[in-house]
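Note that this complex is displayed minus one protein chain, with the remaining chains in position.
Moving on, here comes chain A:
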Amino acid sequence: MYAVNIEPHVVGPKGSALENLIDVDEHYVSEMQDRALVLAEDPLRCQSLPHMTLAGWDLLELLMEQQALGSPEHFTLTRDGDKWRWINRPLGIDDSFTFGDVSTLPYGPMEYITRQSQGDFCILDQRDGNLWMDAGMVTTQADWSLDFDIGMNFFEWHAPVPLAHEKGIFTRALKFLTNIQQGKPARRLNWTMTINPRLDTSPENYHKWGPDRTTVTPENVGDKVHLRVELQSFWRLPRSNGIVFPIRCYLIKMDELVTQPIWARRLHRVIRDLPEELANYKGLSRYRATLVEWLSKLDDGSPTSAGFGA
């Protein structure tokens, strides 16, 4: 039901989403514009409690370094002590600033860099043997709210997840995460489904996307229903000793997914056999039967591989 799918976050095959530890892809500019639109409507998608500014600088350094390393044709970072220059060619940015001095940037350090980085970012403060959701930029989420969760600890913000607390999953996960070490990031994948290719499925905008779930018919499953995969990574931040938790969302529509027969077979079995509680939690209940019926026609019963990969 729940897989312990945590592994070291190391570079993967060329051309994959893991080619670089922070992935920049062909949707970069449009995702950044989408983020700007969401923020203009709802500034509370980006929040940082007063003690988290240092962690924001840590994140700025991490994202500038990783993006410049992975895509030198798009990004250049030049450092001379605390005098930094950041060039972001796709967005037409060329800023010189003093690292650590918030007055030299147009936004706080976290907001500045996460307006230029794909994916959501939660910065967790580590104290009292727990992790606290004390800062974040969250505009591409699967039905959770930073404004609601800000200031909560690990158990509090995970309280709605069914069946996992009883199994002690969060106690073990917290122990693992509080021991994440500098220079050794880790990752896991999470998934759910989204109707229409919409990044912002937030509770704040439920009225815009929630009703879409009632529009799935046998005729439009292939086009409307999307598998939503989140690549979550975990990094220790050096100055603040916090943890940053980037959540990068990828969407694929059913018509595209089933071009790989083995994916079609596997997804059919996963959706069919998912416990009721999880299906409800992931918000699949209204169209699950329609989806299973559609996928069942593409499942000839042959075996799928046991683990990751093909």
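Note that in this section a contact is a pair of C-beta atoms (placed from the backbone, for glycine too) under 8 Å apart; a residue touches a chain by one contact, two chains touch by 3 or more; residues count from 1.
Criterion: contacts and distances are computed from a predicted model.
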{"item": "Name under which UniProt lists the unshown chain, selected from \"Hemerythrin domain-containing protein\", \"Amino acid/amide ABC transporter ATP-binding protein 1, HAAT family\", \"Membrane protein\" or \"Ferredoxin-NADP reductase\"", "value": "\"Ferredoxin-NADP reductase\""}
{"item": "Touch with the omitted chain, as defined above, among A:103, A:181 or A:259", "value": "A:181"}
{"item": "Among A:104, A:145, A:241 or A:296, the residue in touch with the chain that has been omitted", "value": "A:241"}
{"item": "Option touching the unshown chain, where A:6, A:68 or A:189 are the choices", "value": "A:6"}
{"item": "Residues of chain A in contact with the chain not shown", "value": "6-8, 50-52, 54, 61, 100, 125-128, 175-176, 179-184, 186, 238-241"}
